[in-house]
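Only one protein chain is missing from this complex, and each of the others stays in its spot.
Now for subunit A:
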Amino acid sequence: MDLSEINPVLLVASLMVAATPLLLAAIGELVVEKAGVLNLGVEGMMIVGAISGFAISVETGSPWLGFIAAAIGGAVLSLLFVLLTQFALANQVASGLALTLFGLGFSALMGQSYVGVKPPSMGEIHIPIISDIPVIGPVLFQHDPILYLGIALTAAVWAVLKYTRVGLILRAVGENHDAAHALGYKVIKIRIMAILFGGACAGLGGAYISLIRVPQWTEGMTAGVGWIALALVVFASWKPWRALLGAYLFGGITVLQLNLQAAGVAIPVEYLAMSPYIITILVLVILSADKSSAPASLGRIFHASH
């Protein structure tokens, strides 16, 4: 065992990278669920975002355009979910699952000609002086912009939900759509906006994997991150900062356990491999002892005639 081989600065830097796709997808889904909609299609929207972003950034040479395309791609796929659940009033669970299956297949089709292609690099933000501070510089100030966007989004979602009228209306729709409707709020319209936002965030998360974390396109490359994001929203009790904490814990322990393995620490590998799941769940369950509950209308279908 040689713990000195683990560079704590690189470790923290790479755990932030590992956590970002999860965070982006979870924040999007959190808003969707706060509006009372359960969209199980996160995995599908992520993978479509991953290939949309990859394809556009390879074609244009600009990772920025790629990320914009990824957000649009994820949102467009979520439109399908909108059609099914908000207009055709289909079951949300079934529609979400269908979205995932469709997204996985469709992305494989779209990605046929992009296997083995190297995407353009986004580069890191380099702020003079601040980025050069030892330790703190590489940890906090030498990342790609999307990583900061993830944190900024978390803060924005938290502030909007907590302090603004828009947030209040969104939560009202999620808690009791009949009452919100009676007050004159456009339940369907608000939910559509929330679903599109969720789709865009999931798309960004997917593109973060294909453009920055790996960086390449491979079929099915999200490999279950969308499902973990869904679970994270529940364990985070629908609170943005807890979702951030959960994502960083999960991503962090995933990277940490790989580091410990490589350094030859004498903890059985089985325990290390399961630790991200166990510790994240444990911490978030303990935090959720304050009995915060799910939005009351979560997963229920709304029709104005009711």
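We adopt the following convention: a residue touches a chain if its C-beta (ideal position, glycine included) is under 8 Å from a C-beta of that chain, and two chains touch if they have at least 3 such contacts; residues count from 1.
Going forward, contacts and distances are computed from a predicted model.
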{"item": "Missing subunit (named according to UniProt) among the choices \"ATP phosphoribosyltransferase\", \"BMP family ABC transporter substrate-binding protein\", \"Pyruvate dehydrogenase E1 component subunit alpha\" or \"Thiolase family protein\"", "value": "\"BMP family ABC transporter substrate-binding protein\""}
{"item": "Touch criterion as defined above, residue of A:I136, A:A152 or A:V269 at the omitted chain", "value": "A:V269"}
{"item": "Chain not shown: contacting residue from A:N91, A:T218 or A:S288", "value": "A:T218"}
{"item": "Interface residues of subunit A (partner: the chain not displayed)", "value": "5-7, 10-11, 14, 18, 21, 104, 108, 111-112, 115-118, 209, 213-216, 218-225, 254-255, 258-259, 261-264, 268-270, 273"}
